[in-house]
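As you look at this complex, bear in mind that one protein chain is not there, while each of the others sits in place.
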Amino acid sequence: MRTPLAWFNLTYERRRLLTAIAGVSFAVLLMFMFKGFENALYDSQVQLLKVLNGDIIVVNRLKYTMFIPEQFARRRLYQAQAFEGVEAAYPLYTRDGAYWKNPDTKAVRPLRVLAFNPNDPVLNIPEVLAKQEGLKLPWTVIVDEKSRAEVGPRAAGIVTELAEQQIEVIGTYSMGTDFASANGNVIMSDQNFLRYFSDLGPEETERDLNTVDIGLVKIAPGADVNALVAAMRQRLPNDISIVTKAEFVDMELEYWRKNTSIGFVFTLLTTMSFAVGIILVYQILYTDVSEHWVEYATLKAIGYSNRYLLGVVMQQSLILTMLGFVPGYLIALVLYKAATNATGLLMNMTPGRALEILVATVSMCLISGAIAVRKVQAADPAEVFGS
Amino acid sequence: MRTSLAWLNLTHEKTRLLVAIAGVAFAVILVFMNLGFLGSLSDTAAITYSTINAEVYLISPQALEITTTKPFPIERLYQAGGIDGVKRVMPLYVSYLQWRNVETRQSRALFVYGINPSDPVFLLPDLQKPEVQAALGQVDTVLMDRLSRPEFGPQATGTTTEADGRKATVGGQYTLGGGFAADGTLIMSDQNFRRYFDPFPLNQINLGLIKLNDGVDPLQVVEALRQTLPQDVLVMTQEQITARDRDYWIGATSTGFIFGMGVAVSCVVGVVIVYQILYTDISEHLKQYATLKAMGYRSGFLFNTVLQEAVILAVLGYIPGFIISLGLYELTLRATSGGLPVVMNIGRALFVLTLTVLMCSLSGLASVQKVINTDPADVF
Partner (left out) sequence: MSDSLRLSPAPVPASVESVPTELAVQIRDLNYYFGQGDLCKQVLYDINLDLPRGQIVIMTGPSGSGKTTLLTLIGALRTLQEGSLQVLQHELVGMNQRELVDVRRSIGFIFQAHNLFESLTAAQNVEMAVELMDDRRAKRQRAIAMLTDVGLAERADYKPKALSGGQKQRVAVARALVNQPTLILADEPTAALDKKSGRDVVTLMQILAKEKNCTILMVTHDNRILDMADRIINLVDGRLETDEEIDHSTDSTDSQNPKNLDRHMFMIR
């Protein structure tokens, strides 16, 4: 095997090597961080949507994002149910900004209420099934344990107020907050929903069970979901939107990507981190070439070609990538955990995301290498003489 | 003046210097961007309140920030009117309205301010124009914020569309901005407000605005009001309510945490970059430094030289970093149609400069060990 000159030159000075690795790791960490936050903000917005137990989703045409409090007539669900291939259709009622009183501090905070008939399998969460009977009791609710701290203690047995009426917590489940849910989510039965929100003062919008926020349609196994969606769009009135669940999730994500500055902000920050990484790696490569310029020129005099030297530089670049990526990745994992705990955001490391950053890191190093390589090409063997 | 060894050492190799400056500059940019985004959140809260012509504010204790308020009785405002120093009290109504884009026929939520047209609620030059004043008084006519996102459609005077099922005509424009919670805003008269948000009794208000006489201390009035009014309203100065909104947003969106961490890690990167440069420079010039020691220079001199290099690097990197950040701020403003009002201010500029110098000095201190320990005897 050929002498690994690239490796030796890169690693023979411990402190220099450690500094180099630290630099690359932190650039990698920066990219992981910013991309992670961006993804977290997006992932959080669709957590609820993903656990909805429906193959087809029906919403008011105006409701292009969960933020918008528009409902559609329940009649439409009955109409959807009549289609062949449709097994069942369930209504889901939501209320944003319902005021929940923190049992300890007595401060009132808005959160989102999700309501449905406990007999309908609306949400794919085991804790909901477990509390099916309990939810049928009046003035009861189960609370998302990942709600923000301002909501206060949320264990079963706690009694407090929602929308200025008494309420009892009979259990918890696990989901997570997003921008539309404000401080948290709670789940109750549709009958309880009426109890709290159908008879309010003049300045509040009242609700009844004839207007539905989100309609979930389950289709029979083997039925063609796309064909059904197309058929429904054709035959049902167009005051509603009919989409597959995947499309519904995408619609929500699209809104957050396009219509908020989140995408812009984090893409900008990630790009900056990428640029910093390039500079860091270039600095290291450049220093190596400068310091060993005479030796490299000597190699050229002995008879090594330019291509060999280019190879050395590129090899160093790649070695640096790998050595820096691993610690960067590991620290990112730790940071993701810490951030999830501190903010309630869903910071997930998936193989796909790790790969994305790895590719970016490799490109970073290749680009730096390509720039540094020009300097090594300039090493003139003739100048080694007589100096 | 003594030859600046620090300067000469740094500038000796042009390419190396450029790379170093680039490194520091980018770290500076990262910090500026993170702080900028954080600041824009704070500023959006401030922008709204600073445009309102009042020094003292009343809100319900259950209100979180300006778009999530709970109405309270207007009596409280009238009670406040009797306090010494108060020039005038004005009610402010707020809510969201589904505004239809006439071109795309898509509806989106616009944030609405309802005011009594004869109250000078907003310090907006457009509202002083007589034709705009007149439009405000017309039935089903509203004023539209120019900074509303393009998705809301045309803003030209005369545009007629539907809002929450009711006809609405644009009677004029102003420039404000919706901040974080709203993609656009409208201003309308309280009478129109009652129509669109029917049933909405005008004796329940969302915010109470109190204008003071010239020279009166807002804090004193706030104190007096807190004594007088019952606990079902909060009394605050403009500064206090701005801070309250800002803290809410930073907390609610975790952006404080996110960007704070961004700043921290960027600083670490900056330290690493500079350390690398200084360390390499020192290693390369070890013989020369040792020679100086042999000649009789003290360690303190070498220490100073390295530190000087660090500071020079800091400043040289800060300047392009600052300039490019200004450019990126502008880019952000354009790309988000004014949604993110990222602006540079002196305080932040100075803070980042200090941070940069500190960052570089830290690296300098870390790398200086080697110089102090050079043995002049090694030269021979």
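Per-chain numbering from 1; labels A and B assigned in written order.
Here is the rule we go by: a residue touches a chain if its C-beta (ideal position, glycine included) is under 8 Å from a C-beta of that chain, and two chains touch if they have at least 3 such contacts.
Please read all numbers here as calculations on a predicted model, not as lab measurements.
Trainee: Which shown chains does the hidden chain touch?
Mentor: A
Trainee: Considering the complete complex, identify which of A:Leu299, A:Leu320, A:Leu335 or A:Ile357 is in touch with the unshown chain.
Mentor: Looking across A:Leu299, A:Leu320, A:Leu335 or A:Ile357, the contact with the absent chain belongs to A:Leu299.
Trainee: Even though one chain is hidden, which residues of subunit A still touch it in the full complex?
Mentor: On the subunit A side, contact with the omitted chain comes from 1-3, 5, 8-9, 11-12, 292, 294-295, 298-306, 381-382, 384-387.
Operating definition for what follows: only the chains that are shown with their structure count from here on.
Trainee: So what's the Cα centroid distance for subunit A and subunit B, whole Å?
Mentor: Centres of subunit A and subunit B (C-alpha means) sit 25 Å apart.
Trainee: What residues of subunit B sit close enough to touch subunit A in their complex?
Mentor: 13, 15-16, 19-20, 22-23, 26-27, 29-30, 33-34, 37, 62, 64, 68, 70-71, 98, 106-109, 149, 151, 183, 199-201, 204, 252-254, 257-258, 261-262, 265-266, 268-269, 272-273, 275-277, 279-280, 283-284, 328, 332, 335-336, 339-340
Trainee: Sort out for me which residues of subunit A touch subunit B in the complex.
Mentor: 15-16, 19-20, 22-23, 26-27, 29-30, 33-34, 37, 62, 64, 67-68, 70, 97, 99, 108-110, 179, 182-183, 202-203, 259-261, 264-265, 268-269, 272-273, 275-276, 279-280, 282-284, 286-287, 290-291, 335, 339, 342-345, 375
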